[in-house]
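Note that this complex is displayed minus one protein chain, with the remaining chains in position.
For subunit A:
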């Protein structure tokens, strides 16, 4: 098969940059550890409370160490259960100090949901039977919208909460 000279240059350049690009992605994923969220832990979707992280008292923000937090989230159509505050009403805003190490841990009791914190890299699918997690550090103080970005029913757009990152 005959290839025009310019076409050879074009394809060599194209395929070459593709290889470089894929190697960069691979180094990012396997050497530096920036993998897409891929938690492999399963759970019974009809009995999530059996898992320690999703018992009523474990939900929401938990301090687990010096400057280290876990946020346990239980999603269901159409809300995120983030635990209860001192007065017993549901928590709508999570407050985390800037620069803390945070792991978001979430699952769903019913259909597929999304868990996204707009303006950050936290973005994962929540599927019945699986726990999803995302470990991160939030460096920019401010108010962030937590929202469901996968279609979960006719009230999907009402499913949201707030994350506040404050200067410690």
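Convention: a residue touches a chain if its C-beta (ideal position, glycine included) is under 8 Å from a C-beta of that chain, and two chains touch if they have at least 3 such contacts; residues count from 1.
Basically, contacts and distances are computed from a predicted model.
Note on the omitted subunit: UniProt lists it as "Cytochrome c oxidase subunit 1", one of the names in "Cytochrome c oxidase subunit 1", "ABC transporter substrate-binding protein", "Anti-sigma factor antagonist" or "ATPase".
Considering the complete assembly, subunit A touches the hidden chain via residues 1-4, 6-7, 10-11, 14-15, 18, 21-22, 25-26, 28-30, 34-46, 77-78, 92, 110-112, 114, 116-132, 143-145, 147-158, 160-162.
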